[in-house]
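Removed: one protein chain of the complex. Kept in place: all other protein chains.
Note that the chains are named A and B in the order they appear, and that numbering of residues resets to 1 at the start of each chain.
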Amino acid sequence: MLDRPETSASGRKPSIDLHGLVTELFPINRSLTGAGVRETLGLVARHIDLEINEVASGTPALDWTVPMEWNIRGASISTLSGHRLVDFADNNLHVLGYSKPVQGIISRADLARHVHTLPDQPDLIPYRTGYFADDWGFCLSHELWQTMTDENYRVEIDSDLSSGSMTYGELFLPGQTDQEVLVTCHICHPSLANDNLSGIAVMTALAMRQARRTRRLGYRFLFLPATIGAITWLDRNQTMLDRVRYGIVLTCLGDPSPFHYKESRRGATIDRAVAHVLRHSGHQYEAMPFNPYGYDERQFCSPGFDLPVGCLMRGVHGTFPEYHTSADNLEFVRPECLDQSYALIESILDLLDQNRTFERVDGRGEPQLGRRGLYRAIAGQREAGGATQMDLLWFLNLADGKHSLLDMAIRADVPFARLEAAARLAVEAALVRERPSS
Amino acid sequence: MLDRPETSASGRKPSIDLHGLVTELFPINRSLTGAGVRETLGLVARHIDLEINEVASGTPALDWTVPMEWNIRGASISTLSGHRLVDFADNNLHVLGYSKPVQGIISRADLARHVHTLPDQPDLIPYRTGYFADDWGFCLSHELWQTMTDENYRVEIDSDLSSGSMTYGELFLPGQTDQEVLVTCHICHPSLANDNLSGIAVMTALAMRQARRTRRLGYRFLFLPATIGAITWLDRNQTMLDRVRYGIVLTCLGDPSPFHYKESRRGATIDRAVAHVLRHSGHQYEAMPFNPYGYDERQFCSPGFDLPVGCLMRGVHGTFPEYHTSADNLEFVRPECLDQSYALIESILDLLDQNRTFERVDGRGEPQLGRRGLYRAIAGQREAGGATQMDLLWFLNLADGKHSLLDMAIRADVPFARLEAAARLAVEAALVRERPSS
Partner (left out) sequence: MLDRPETSASGRKPSIDLHGLVTELFPINRSLTGAGVRETLGLVARHIDLEINEVASGTPALDWTVPMEWNIRGASISTLSGHRLVDFADNNLHVLGYSKPVQGIISRADLARHVHTLPDQPDLIPYRTGYFADDWGFCLSHELWQTMTDENYRVEIDSDLSSGSMTYGELFLPGQTDQEVLVTCHICHPSLANDNLSGIAVMTALAMRQARRTRRLGYRFLFLPATIGAITWLDRNQTMLDRVRYGIVLTCLGDPSPFHYKESRRGATIDRAVAHVLRHSGHQYEAMPFNPYGYDERQFCSPGFDLPVGCLMRGVHGTFPEYHTSADNLEFVRPECLDQSYALIESILDLLDQNRTFERVDGRGEPQLGRRGLYRAIAGQREAGGATQMDLLWFLNLADGKHSLLDMAIRADVPFARLEAAARLAVEAALVRERPSS
């Protein structure tokens, strides 16, 4: 028996306040490792049954090594007279990620080698990291830096880089089959609302929703520090990767840009599914070919793995002016954009879950719909229930055990839900049976 | 030895007056079954050696059952004072197909539930059927219906629906090989000239012509009641369907619209052949992807059969205003349009018949044309017989046993007949041999 759809696409609403969750997470200082990541996952875990994994510093992961844990308590640049010009407490972007501790008086000339600004966006603070650089640095607005003309400044970074662990979150929701959908986001950016928190919030709401549902497929939600998190997870899960039939990396889902979907390296059903949902979503969108830059799709699509994983975003990293600056803030991310993104991805997951293959039980030819009440008896007038008569004809024509519902919907060029409704009618009329998934 | 083409494409003329045959058939009342179908096939059988098949009502056919036979002698709506307002004798569209008998006085309000009109085309009578509806009805112009303001009317339908048989016609012309071309039309519409009779007339002329020719392929012409006729024929011929290599459903061939060809479900050589002939025909045309609505191609292309069958038409059902109305009449169908359609399909059949594969007998490389008289000896001047020198070079280059003449003509982008002429030259020069068809 087929599930009835819970809601129409327009009725798909997250069960939590997405912008509220982004707001709650915003002030926390995150990096590849450290207390901020744990605090972030702790807040997420109030909504979903998240498994928190700690991987010790120095653990090998494929070609990589889990880094030292970085924590920071405070940082500032002050005048020698004690006036604080730059303070980590005001904005955690002020410190280069993974800065080693430093304390003392430094000439402006020496400080300049540790200061990062955006001359073309002089009022914004850039976001920079130096993960494996054995360095320290400050990020500040170019406007401020230009007013700093003293000969010397007092700098302090109260941080430590020490053996500890890297933290990531995982939620696996088993399905009726062994097939899995991988959904991931990154959790390693400090106060950046779109490039980080939008993905965390939308994914949390999706996980809550999938947890409540009967699931044909399993769903694995990964909250990962970028790159090393994905690599570590891949290393630890190598034997089960053949279960991953579809995957999607979520990022930058809160800004008002059109949707962008970056296709998987190998070309896969996930690409066709996302394109189909976008096409019928009413939203503007663009499909982009795979390239080996971007988010963790580049890890999932790396040689030897080559998983069917794409990346969904609204604004594309590196192309909007707020990217990796203090302007990627709570105003840049809009509640209605987060909600649209949620609804769209819910549709994608439902499509994947319901995308099955059917075959006719009554043998060859077109069945007689009239005697089953599936066809208005007066020919020449068309009318139908959930699915149109044409949808049902498409379904029955392609229910040959070789076409999935997605294949049918793409060929008929109608929303997936209408082929799904046609399938329901045909199953109820005992005209078709589902083929076991393989 | 290759046949010489009988005629150029522009010289392809039907051996009967197509519009005359349409005119002769027009007044007959046809439906899925009954005397009108038999009369129609009887007229066709004066031209071709048609086998008339009767299939008893109640015979199972795949998922369907052959219906009761319907016959009608007369029908009318009259005022209580005896004035006949609607009379089946005037136009057989006036009665809903498969109406059960009725007689008596009925209120206008009750009659309204049995009356079909076209408010947007108020001067036209619609064509409607209620094959499996246990209903009765009248079709009339909206203009007339609006003048009918009496409280009661006298209605009479002198019809009967009783166990009898369904009738269809078949002509099989065997060829030198087991491969067959299926050509079909529907014969179940009453006085509709384009959507029915144009196909019957053109197909009759094509059958006459193929009967006179040496045929490499077999040709099977089916005159079928729509849907149930095709389903019944499929049911009765399941063991020979693998012989059907090409198929084409003919309909709406008499109106002045550009040609439309609806491709087969699976994509097949017939689609490429028709597209090729249309491309070089000088006529406007459009190729349309398969969909599971339309004419009997939807039966031939249904799951379990999935035959290589497309549908050729000029105007597309449901898109021209005369469709399924009394305006689809003898004026709508034009003699020159019928003749063009005939000539085009004759070209298609000739292409299919002559579409063979050749391989070089003289081994590898380009043969020396000069010493065989196939190349003007003075290089730099080009001139040739039926085929151009370039056609001959294309033929010899692709005569590798893997390319059919159609493949060659499409790659060279020249009319099929020119590659055929080149093949003739090469066969005469003993440069190539035909590959046995498989």
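We take it that a residue touches a chain if its C-beta (ideal position, glycine included) is under 8 Å from a C-beta of that chain, and two chains touch if they have at least 3 such contacts.
Treat the numbers as computed from the prediction; the structure is a model and nothing was measured.
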item	value
Candidate in contact with the missing chain, chosen from A:Arg12, A:Arg30, A:Arg298 or A:Arg314	A:Arg298
Selected residue (touches chain absent from view) among A:Ile16, A:Ala45, A:Leu62 or A:Ala275	A:Leu62
Touching the absent chain when the full complex is considered, from A:Lys13, A:Arg128, A:Arg334 or A:Arg371	A:Arg128
Where the unshown chain meets chain A, residue by residue	62-65, 126-133, 135, 227, 231, 234-235, 238, 265, 291-293, 298-299, 301-306, 324
Chain not shown, touching residues in chain B	359-360, 362-368, 370-371, 377-380, 390, 393-394, 396-400, 412
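By our rule, only the chains that are shown with their structure count from here on.
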item	value
Distance between chain centroids, defined by C-alpha means - chain A, chain B (Å)	54
